[in-house]
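A single protein chain has been omitted from the complex, and every remaining protein chain is retained in its original position.
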Amino acid sequence: MRYGFLGPETTFTHQALLQALAVMPEEFDATAAEMVPFSSVATAAADLLAGDIDALMAPIENSVEGGVSGTLDVLAATDSITIVSEQTVQITFVLAAREDTALDQLTSVSSHPHAQAQVQGWLREQVPGAQIAAASSTAAAARDLAAAEAGEARGRAAVCSPLAAEHFGLAVLAEGIEDYEGATTRFVLVTREGRIPARTGADKSTLVLQLPHDRSGALLEALEILTSNGVNMSRIESRPIGDFLGRYSFSLDIEGHIEDRRVAAALRALHRLCPVVHYLGSYPRIDGRRAEVREDFADHAYDDAREWMQRLTEMITPTDPSTEI
Amino acid sequence: MRYGFLGPETTFTHQALLQALAVMPEEFDATAAEMVPFSSVATAAADLLAGDIDALMAPIENSVEGGVSGTLDVLAATDSITIVSEQTVQITFVLAAREDTALDQLTSVSSHPHAQAQVQGWLREQVPGAQIAAASSTAAAARDLAAAEAGEARGRAAVCSPLAAEHFGLAVLAEGIEDYEGATTRFVLVTREGRIPARTGADKSTLVLQLPHDRSGALLEALEILTSNGVNMSRIESRPIGDFLGRYSFSLDIEGHIEDRRVAAALRALHRLCPVVHYLGSYPRIDGRRAEVREDFADHAYDDAREWMQRLTEMITPTDPSTEI
Amino acid sequence: MRYGFLGPETTFTHQALLQALAVMPEEFDATAAEMVPFSSVATAAADLLAGDIDALMAPIENSVEGGVSGTLDVLAATDSITIVSEQTVQITFVLAAREDTALDQLTSVSSHPHAQAQVQGWLREQVPGAQIAAASSTAAAARDLAAAEAGEARGRAAVCSPLAAEHFGLAVLAEGIEDYEGATTRFVLVTREGRIPARTGADKSTLVLQLPHDRSGALLEALEILTSNGVNMSRIESRPIGDFLGRYSFSLDIEGHIEDRRVAAALRALHRLCPVVHYLGSYPRIDGRRAEVREDFADHAYDDAREWMQRLTEMITPTDPSTEI
Partner (left out) sequence: MRYGFLGPETTFTHQALLQALAVMPEEFDATAAEMVPFSSVATAAADLLAGDIDALMAPIENSVEGGVSGTLDVLAATDSITIVSEQTVQITFVLAAREDTALDQLTSVSSHPHAQAQVQGWLREQVPGAQIAAASSTAAAARDLAAAEAGEARGRAAVCSPLAAEHFGLAVLAEGIEDYEGATTRFVLVTREGRIPARTGADKSTLVLQLPHDRSGALLEALEILTSNGVNMSRIESRPIGDFLGRYSFSLDIEGHIEDRRVAAALRALHRLCPVVHYLGSYPRIDGRRAEVREDFADHAYDDAREWMQRLTEMITPTDPSTEI
């Protein structure tokens, strides 16, 4: 099995993939997994569809930045890709050096501007004298520092992920150096073949809906469909469809699995309402929290109703074949 | 075939039954139908369930008085009775005598107090000198007048239905004598065997719902179920359940036939919500008006959604047999 | 103060009035109250409007029979009558005689047919040998027995209300003799002058709504108005309007007082939706149960929103006087 991820190595996406492999059922033989870094989700998805890789880990949502457009757009563009699991990674940074060094001995700190923005308060206070140097990624900053000659590395440090420090054998001078803690990114593992993992009772499903554009109140109708089937929504994000101003598709996470009758019933109703419904998969929740389901939304309530209807329709007098159910 | 009706002969219910027989398909051979009057809907229904009669015509709703409790309660009490057709009769009265008579020659007018209440303004103005005599029914008033000796009948008139005047061979002195025109009664023809007539495209279905008593807002949920399946409601009436103050069941007429996917879907959802759903039948609307159905509530929209769901669920990985759909 | 009630004396309505007087605030000097029996709610209401009586106690809802049409129609017909309090009375019967008598010594039991229907099982089992005699009311049965000569009264009993037995000085041979216990009737005390009692925090309000007849789904809209203002409905009953089949008005009890901002907001929205809204009054709940109100439906939430809006509208640039709020 070949697993793609948004690289380079030691990114948070890489860490999410390692987490996923660590809990994978034995039959998948995660120890034999090959991990392949990609420079964009779009190119990785193309390779996935082409069969060059078997699965792909990609970021889908960040607690600070919101939905990851690249991933959302790739998922919305095809019916051949299915989400099979999710991971969350807390975004945290370390300050790492070739060897243990006192902070006041540092003369230069390198990192990616994006990461730097998240740690600048800490750097200003803790290593005010050091120069800030830009690298092409936090992984590159760590790798370059690891590869430098001993003399050159003296007095230098890198802002990088804990994984990068470990991967490149760097000493961690300080950890949790981000100015605001708590940023989290959610990642999804997607596969090509349209396999849906069986339900566990603590599942989530992901959809993309395109609403009818000629009907004011269609979003309200869509949400009522969920509510009237006892389905909670844990995420909703808008993305422009691209044709007109004000035209959006919506990416949703809902609680429950397509095997849950209430989820299947809601999906069928959405399919009637919406010109486009992309079902992106049902998969175990990473937090393992089971949905609380009201009695009339339980499987047996749907099954009982179906059997009752079956009995009723048997009473219909057929007049001609075209009216039979 | 033996048809019961709420008697005595020449009641408006009798007229409704005659109307129904007049339009009955040939295979029922309405000319051979036997019509059996009953003194109450409850006794007629008992005979229907016992097999003594084959069908029963009963009033269900009056535009002035509202729901006919006796009929509604009988229908709510059993699952073995099904409505197969409806009739409406405009409630109108005639003034009839043994022979054509000038109004100012009338000395006495007999009728049932209930009917009299509806024509008293007209009588006061048109036959101010006549005495008002009470009869046990308008049919009895007409029958007695027809049976009286010629001398005795002179100067007498009866307030009765047009059917009664015709049936007993009386001369109609004036018609449409009710003070407020437009009162209409709706009747239903019910059968024992649980047969549902095939849909015609202009159908109506009748339900009795008992709502969960522990949930505020359950009536709202029930109505939303109808709306979210594009099902219009043409009648709703409350009836006490009998156990607690404020506990009601609801008798509903909805547009459409149980063969309509949208109606079946709404019924299934109501079955989940409600501890009791009595389905009382689907039958052609007497006014022949076809329902206007939004595209996403049409049969094919439900069928398409079901097929789509079928394809999706085939993708589920079975882990053990108990989780298979 | 003269209080009318649906008579004759010792009816359950009489008892409800006595209950109401017993808890009346001192300033009303209930001891000086005069109680006037009426033979119908309609005639009593006419006297109330004419000023002949000051208030009227009338049954509004029975747990077995449902809404009391006579009272509901009188309340719906005018805006000049307001409900100021409610009472509930458990419908229970006693077997009473002139003096303490063994049941097997009874030869005759008199009562009103309506009451008899509710105790017939008990009578058949406990006094199988006694003859059943009809009286014009249970009050009359008790009164006649009390007035009979001693010899004549021997072996006779009456089925009547506990109040009637007490009022006419009869001995109670057995109490709670109804076959099915638990039937309850709710009564309302109405006044002419349109006074609304101040809120207590445990209040109820009564409305009659006539829905727009050209809009399918109007009942759903009306219920959503209540829900979206956090207002629970504790009773809903349909009554025909009288013009067309299927046209109903709805009589509602809602939790809360017109002084509650959420109730006032819901009423205003109903006033926009409905061609007719009769507000029949706000009054203390007899069960004293206080409504649980979600924080965003509390008075202060409505008041805060109003102040916020006030500040916003002060920012509007007036272009000409006609557009000012």
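Going in written order, the chains are labelled A, B and C, and every chain counts its residues from 1.
Please note the rule applied: contacts are C-beta pairs under 8 Å (C-beta built on N, C-alpha and C of every residue); 3 or more make two chains touch, one makes a residue touch a chain.
Since the structure is predicted, the reported quantities are computational estimates derived from the model, not experimental observations.
Trainee: Over the full complex, note down every shown chain the hidden chain is touching.
Mentor: Taken over the complete structure, the missing chain's partners among displayed chains are A, C.
Trainee: Please pick, from C:40, C:107 or C:228, the residue that touches the omitted chain in the full complex.
Mentor: Among C:40, C:107 or C:228, only C:228 touches the chain that is not shown.
Trainee: Among A:26, A:149, A:214 or A:243, which one is in touch with the chain left out?
Mentor: Answer from the full complex: A:243 touches the omitted chain.
Trainee: Since one chain has been left out of the picture, which residues of chain A touch it in the full complex?
Mentor: 61-67, 88, 182, 184, 186, 216-217, 219-220, 223-224, 227, 232-240, 242-248, 253
Trainee: Please output the residues of chain C touching the missing chain, sorted low to high.
Mentor: Those residues of chain C that touch the unshown chain are 82, 194-199, 221, 224-225, 228, 258-259, 264, 267-269, 271-273, 279, 296-297, 301-302, 304-306, 308-309, 312-313, 315-320, 323, 325.
Everything below uses one rule, namely that only the chains that are shown with their structure count from here on.
Trainee: Spell out the chains that contact chain B while also contacting chain C.
Mentor: Touching chain B as well as chain C, we find no chain at all.
Trainee: Through what angle, to the nearest 5 degrees, does chain A rotate to match chain B on its C-alpha atoms?
Mentor: Here the rotation carrying chain A onto chain B measures out at 180 degrees.
Trainee: Between chain B and chain C, what is the separation of their C-alpha centroids in Å?
Mentor: 30
Trainee: Round to the nearest whole Å and give the separation of the Cα centres of chain A and chain C.
Mentor: Taking the mean C-alpha position of each chain, the two centres sit 59 Å apart.
Trainee: Spell out, as numbers or ranges, the residues of chain C touching 2 or more other chains.
Mentor: Residue numbers touching two or more other chains: none in chain C.
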